[in-house]
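What you see is the complex with one protein chain gone and the rest in place.
Every chain is named by a letter (A, B and C) in the order it is written, and numbering of its residues begins at 1.
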Amino acid sequence: MKKFLNSPDTVLADALAGLAAAHPDLSVDLDQRIITRAHGPHRAKVGLISGGGSGHEPLHGGFVGAGMLDAACPGEVFTSPVPDQILAATRAADRGAGVVHIVKNYTGDVMNFQMAAELAGDEGIAVRTVLVDDDVAVQDSTYTAGRRGTGATVFVEKIAGAHAEEGADLDGVAEIARRVNAASRSFAVALTACTTPASGRPGFDLPDDEIEVGVGIHGEPGRRREKLAGAKEIVATAMDAILSDQPLDPADRTIVMVNGLGGTPLLELYLVFGEVSAVLADKGITVARTLVGNYVTSLEMAGVSITVCRADEQMLALWDAPVRTPALRWGC
Amino acid sequence: MKKFLNSPDTVLADALAGLAAAHPDLSVDLDQRIITRAHGPHRAKVGLISGGGSGHEPLHGGFVGAGMLDAACPGEVFTSPVPDQILAATRAADRGAGVVHIVKNYTGDVMNFQMAAELAGDEGIAVRTVLVDDDVAVQDSTYTAGRRGTGATVFVEKIAGAHAEEGADLDGVAEIARRVNAASRSFAVALTACTTPASGRPGFDLPDDEIEVGVGIHGEPGRRREKLAGAKEIVATAMDAILSDQPLDPADRTIVMVNGLGGTPLLELYLVFGEVSAVLADKGITVARTLVGNYVTSLEMAGVSITVCRADEQMLALWDAPVRTPALRWGC
Amino acid sequence: MDAALARAWVQAIAAAIDEHTDQLTQLDSAIGDADHGANMRRGFSACLDALADTPLETPGDVLVRTGATLISSVGGAAGPLYGSAFRAIGRALAGPDAGAEQVLSALTEGLTAVKRLGAAVPGDKTIVDAYTPAVAAFEQELWEGGGLAAAAAHAAEAAEAGARATTTMQARKGRASYLGPRSVGHQDPGATSTALIFRALAEVTVR
Partner (left out) sequence: MDAALARAWVQAIAAAIDEHTDQLTQLDSAIGDADHGANMRRGFSACLDALADTPLETPGDVLVRTGATLISSVGGAAGPLYGSAFRAIGRALAGPDAGAEQVLSALTEGLTAVKRLGAAVPGDKTIVDAYTPAVAAFEQELWEGGGLAAAAAHAAEAAEAGARATTTMQARKGRASYLGPRSVGHQDPGATSTALIFRALAEVTVR
């Protein structure tokens, strides 16, 4: 295993120390393992927190700041945070107006957040939980743990964060978060596996001419293996999955993200985005806003996820609202 | 070779099409292969252009925008642009106040930019060329082509860009660009090789327990090979090289970048930044500004470069000035 | 089972997990996210610390504390599931020394807690597939007149068989379910750690 680390056991602690040193706008509690805004907000507003396993950076710590999250609680690599930690983040985010938990739909995340929400409730903090489950590679059926939460998390955090910032109440923030999730679909493809520090070995072996189609963001194999194809074909597969799950029509305006899973050069992400925008242009669907880069990663996995959100006017306005975080920043 | 592409011959064209679709704030001329600002500036100011081989994204196209570059001219992967292209970028950037060429010090880049500068001169455009040569892994001697230009390019483009934006004249912009370069030092380490689309094979074979120390940003092997070590030791090697070339004292304030070469997870970049900031804290040197992320990449190479700039008050003020580009954005 | 035996059980689990960390992680690597070994090791080493400096009177106190520690140190799916199980087991062992019958009903409470939280049923390729036959075998042995040690030994064997039997199952809960048919052919990591937990119980009860 080749990584920049001191010991597999201290990866998270060491990385949090670096995060703290890198961003004076963040406050990092190294004991409780929570990341909060260093300044403000200085008025009552609905708190917004998220968390999950580490290894998906900049998600979630890189989205803490004005206009987005109030706090993040990173677990060990690919391991959801524990209830204590989530509770600490909830307390830190609470300004009397309640707290929204943005939870990616994984068994572990859901259970730990649920326990934390109960503990927070015991302390008198009103909590609303919003599940993100946008990955169309997984069927939402009794045969699965339901769809995974992946790229749409960024859209949910940005848009709900902006709504909280403009003074919406607890149910209002939870409601728009759910609406954004419901309007978003993602699909991912991997060219290589990734290696967790704890395991030391790649999650799967992939021949030089095959790719994993329908992967998540935890280094697991995908739904199926296919022969390596050109970018145009790969994008066609992904967009088919996305658009057949949520058909769009020409009147629709979209927010589109082409997201690198960690080991894909930006050059290739732009190339993929070109193909995605060609597919949408072909159907007359408007790409109103875009993100191209590494936002929800899976360590050093070479791969790409595509997320399409059918956005209404309110969502677009909230998307455009100022945001000031390490990973997303505009308008201020 | 596993990449998201349609054909090795169309990588750049396809990626530029994607870049154009992704960023309405950029204007991409797909024929001339130049990237300019879509809006303004609407007043005379010194133009700032840069270019080089592709494969280093977001450098340079991602730094085109208000407060930074006026135009970028990307060559083929790892191949400097041709004079025609550089001339086209120069013309696009010229608003009568002259144009500064920011050139990373590589034989090919230097020669092509020199030819373009001559052609621009023939057209009556005043050009100043600023060479960036910050990589302390290479000795600047008659036995080499001189130091390579790497991470400091970001600092030069940001700070000189801000100075141009505030109305400095041609020599003033060139002068501060040279000062930033002179105050900056970089060193890089790679854990893996990268594969260019044209070659289809990794640039070098590296055993599982060895790293390349003192690499550039073109996938070439480094100065030497060493056994894989902990992050603390690797950072110590790099910081030794940087600080012994340009000793700093406690009064100094620095801008520090920990830059991923393309395939390194952000989690590890933060971890490395933690070690860098510990080294500097130990010596009492102030880290005044930071950048942690993928800014000057080498395709999908797993590796990290560290750049330290001894910044004076003017540089810090210009660093903080508003910038609005795809890859760096603050203050607007 | 008294407090000392409960402690010994937790210590034996910690030792077993330590020895099998890599195996659990590699099983999780095949159909999950390669963290189950590290998760369990982190959790049970935290339990050792939590128990080390505290005088606890009843087996229930020991196991409730074990459960709470797992919840606050493991994370992932395993943390809440095993944490809740041990808390439930502990809550059912209030007295200073529990008989075999009481241990049976405590273990049953633990299984109920897992099923309530995780909603998994036998055949879903989870902890439940090792835990369910373990409790059944435990009960059967008591019914046939065996004592705690014999019951625990049968439970361990049944848990191991249950874990092995997950290999041919298609996962319907947890991360492995994302793989659909590709989850078939791999033994479930959680069922495997459950078998280690019952094997540890068998070991300490014969001493």
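Note that a residue touches a chain if its C-beta (ideal position, glycine included) is under 8 Å from a C-beta of that chain, and two chains touch if they have at least 3 such contacts.
These numbers come from a predicted model, not from an experiment.
K.L.:
Name every shown chain in contact with the chain that has been left out of the document.
P.N.:
In the entire complex, chains touched by the missing one are B.
K.L.:
Considering the whole complex, which of B:S199, B:Q246 or B:Q314 touches the chain not shown?
P.N.:
With B:S199, B:Q246 or B:Q314 as choices, the missing chain is touched by B:S199.
K.L.:
Of B:H23, B:H218, B:R289 or B:R329, which residue touches the hidden chain?
P.N.:
Within the whole complex, the residue contacting the unshown chain is B:H218.
K.L.:
Who touches the missing chain here, B:K2, B:H23, B:H60 or B:R148?
P.N.:
In the full complex, the listed residue that touches the missing chain is B:R148.
K.L.:
Please pick, from B:N6, B:T90 or B:N112, the residue that touches the omitted chain in the full complex.
P.N.:
Considering the complete complex, B:N112 is the one touching the chain left out.
K.L.:
When the complex is taken as a whole, what residues of subunit B touch the one chain not shown?
P.N.:
8, 53, 75-84, 106-108, 111-112, 115, 137-138, 142-145, 148, 196, 198-199, 201, 203-204, 216, 218-221, 223-224
The rule is simple: only the chains that are shown with their structure count from here on.
K.L.:
When you average C-alpha coordinates per chain, which one falls nearest the overall C-alpha average? Tell me, please.
P.N.:
Chain closest to the assembly's C-alpha mean: A.
K.L.:
Go ahead and name the chain pair joined by the largest number of contacting C-beta pairs.
P.N.:
So the chains sharing the most C-beta contacts are A-B.
K.L.:
Starting from the mean Cα coordinates of subunit A and subunit B, work out the distance between those two points in Å.
P.N.:
Roughly 29 Å, centre to centre.
K.L.:
Taking each chain's centre as its mean C-alpha position, how far apart are subunit B and subunit C in Å?
P.N.:
The mean C-alpha positions of subunit B and subunit C differ by 54 Å.
K.L.:
Out of subunit B, which residues touch more than one other chain, so two or more?
P.N.:
Answer for subunit B, listing residues that touch two or more other chains: there are none.
K.L.:
Provide the list of subunit C residues touching at least two other chains, using ranges where the numbers run on.
P.N.:
Within subunit C, no residue contacts more than one other chain.
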